[in-house]
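In what follows, a structure is listed as structure tokens, so that the remarks can point back to it.
Only one protein chain is missing; all other protein chains are in place.
Right after this comes chain A.
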Amino acid sequence: MRRIVVVGASAAGLAAAETLRREGYDGTLTLVGDEPLAPYDRPPLSKQILAAEWEPERLALRTPDTLAALDLDLRLGVAATGLEPADRTVGLADGSALPYDGLVIATGVRPRRLPGEGAHVLRTLDDALALRERLTPGRRLVVVGAGFLGAEAAAVAWQLGVHVTLLEPAPVPLAHAIGTEVGQMLGQAHLKRGVDLRCGVTVTEVTDAGVRLGDGEVIEADEVLVAIGSLPNTRWLDGSGLTVGDGVVCDEYCRAAENVYAAGDVARWYNPLFGTSMRIEHRTTAAEQGMAAARNLLAAPQARKPFAPVPYFWSDQYDMKIQAFGYLRGHDEVTVVEGDLADSRFVAAYRSGDRVTGALAVGMPPKAIRQWRQAIATGATWHDSVSTTVPAVES
């Protein structure tokens, strides 16, 4: 292989490029990214950047020297617009075509939006800076969506002295993902600080005055942030023949087609550890998957390794650090196995079938969490891991 193209210059794409070099690939390595900036990190956007604790320079994922040492053909500020697997070329917005022997797709996701103009979203550095400029004390912010992103932004805005209204269509925030009890506990964290969390509320559009709800009521706001999930960036793959369905569909090796791999938020792959296909929007998975995709791209077919990680996610809200391992979605049961929900210090274990498939911790030391990660990674049974004396909570 003499020409490898990586499309998407963020966590997953950078990890893929670095791994290719580490594994000894010394051919042409093109990294294409539509953002003008060198690879930067997104999790701090809704945390330290929004809170104005960090300046943007701190987001750089690598120093200029480290990047230069990768000897990349770096194409920033230019989007990939098409893929022709038959000719093995990627078309770029500047009209050029990049030939490849191997391709890694790492184009991530973009925010879902609502009808109407003028709302903020939070995905890029520009988004974060535009919002932070408006979060001055006394202003009114409506956040639509109380998922992790919306909750983090609400918490930062509250800290900055902004009046925050947090609107969530579900009866309990994040219930489908982390269970009713844990979702309720996170909801309480907003309410007890005076953030106006309203659940079971559908927003139909953004207006000049604020947002309009399903029942016609208008909630007035100076700024609106829409945080209602995201959509995989796969439009450039239309007509390529690749299978796309909520992400680029891959096998357990992260392979989408011959010599074409996908990694990060955009990739939907089969995770053999959980026996299901998944698309994960977590920072650590993006890097791990970029590495796995790069290794499998270079490997002989019999030497490829399935990508079978325990997904890991963290979120900072107010004084809480939330950490989650595994695949919590679609769980059958949640049980608090250490600590107490009421103290905001606990570990909750998640059961799917007869296995421990997830764990979520708030305010717990690393050692208390590691054993649960281990249980998930080894496919431990629920019976063996969770003492029967622990009272179960319904999910």
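The rule is short, and it goes like this: contacts are C-beta pairs under 8 Å (C-beta built on N, C-alpha and C of every residue); 3 or more make two chains touch, one makes a residue touch a chain; residues count from 1.
Heads up, the rule we're going with is that contacts and distances are computed from a predicted model.
Candidate names were "SpoVR family protein", "Carbohydrate ABC transporter permease", "Ferredoxin" or "CoA-transferase", and the UniProt protein name of the unshown chain is "Ferredoxin".
Only one of the listed residues, A:S10, A:T107, A:Q323 or A:S385, touches the absent chain: A:Q323.
When the whole complex is considered, the residue among A:V7, A:V32, A:L45 or A:L61 that touches the unshown chain is A:L61.
Considering the full assembly, A:A15 is the residue among A:A15, A:V121 or A:A349 that touches the omitted chain. Only one residue in the set A:D34, A:E152, A:E252 or A:E288 touches the chain that does not appear here, and it is A:E288.
Interface residues of chain A with the unshown chain, by the touch rule above, are 11, 15, 18-19, 22, 41, 43, 58, 60-62, 283-284, 287-288, 291, 312, 314, 321, 323, 365-366, 369-370, 373.
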